[in-house]
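A protein chain is absent from this complex, but the other protein chains hold their places.
Coming up: chain A.
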Amino acid sequence: MLAATVRVTRDLDAAEEAVQDAYVQALTRWGRDGVPAKPGAWLTTVARRSALNNLRRQRTLREKLPLLIVDAAEPAAAVETLALRDDAPISDDRLRLICTCCHPALSREAQVALTLRLVCGVSTPDIAHAFLVAEPTMAARITRAKKKIASARIPYAVPAAAELPARVDAVLMVVHLLYATGHTAHSGENLVRDELTGRALDLARLLPALLPSEPETDGLLALLLVHQARRATRTDADGRLLRLEEQDRSRWDPGLIAEADRLVVGALRAGPPGRFTLQAAIAALHAQAPSYAETDWPQILTLYDELLRRWPSPVVALNRAVAVAMVDGPAAALAEVVALEADGRLAGYRYLPATKADLLSRLGRHAEAADAYRAALALSDNAAEQEFLQDRLSRTLPS
């Protein structure tokens, strides 16, 4: 609704105001006349009318239209027709809004906050809570971002075909970050966690329909679906983090995994796979294996090789080392982890010492493993993870 309204106002604040007007009108009108057949369409129409009325009022004040209209040459009559049509292209509007919120001229933090606020309609206090910042800080961040959109004239438009893949990538990164933030939220924050993961999944489900020519949207959706399918077994009853090999696979959601698998197969057929498709393919292979040991590790290693080629990130290289350990043994994997450590780009990344510790303890080098677990503990700020590492550390030490 906001997306459809902002197309008329070209101004996010004015659009939000108009949407609020529509809700207020709904409160009185629906109470009196009953709820209309299509409440969403009713609200959108009223919001757009309200936005138009506000615009007309402004126009009489100022001769020149402010920078709010899509195109100064567009006749007002055309705007009006669009605003009053219930079957206006809502989906295009939604995509425009998502592309604006995830514009590369905005910081990643601002992109995430704006997407939650304007695309998902999450309140500012809830966003602040989810990202562990004070409410005024988050409100200021959102205001600053909106101000930049207006003064730098970040267009409210779907980018041109040449720019689209890079821009879609930014959108996918934001949605993935939303899900990941919810997924790893502190154990006591279940409500926040479900809110964020739910919103991220809604967006991920929406994107393939909005961008049918971009198979990476299917890749992201598949990746999130596998995470979602396994979410119940990520921690035990006490909130303790469980490793993949310890998780009860019978509790994974087979419906979500099957859906993810179909999406991965489709995305792989569509051409050279992108990073989300490859990550989803790896996750889906894990999800379909009857057990950790019976996982198709050689295939997973092949996928990691391809992923590293497409996305040369040290984090990917670290995950690949885990697959190397399963295919070629822990000594080969340890050599790769040590090389990554020397490279320095992962300094401060807690999963590096945690992985190293695991490999060392498998090689029987317990004292070195204990040191690495301590290094990982010092870097973790998540209670569930700390408990997990503490537990591993105590098993490593001679009793």
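By definition in this document, a contact is a pair of C-beta atoms (placed from the backbone, for glycine too) under 8 Å apart; a residue touches a chain by one contact, two chains touch by 3 or more; residues count from 1.
Note that contacts and distances are computed from a predicted model.
Which listed name, "Sarcosine oxidase subunit gamma", "Ring-1,2-phenylacetyl-CoA epoxidase subunit PaaA", "YCII-related domain-containing protein" or "ABC transporter permease", is the one UniProt assigns to the chain that has been left out?
"YCII-related domain-containing protein"
If I consider the whole complex, including the chain that's not displayed, which of A:A157, A:A339 or A:L397 touches that chain?
A:A157
Contact with the hidden chain only, please: which chain A residues?
Within chain A, the residues touching the omitted chain are 67, 103, 105, 151-155, 157, 159-160, 163.
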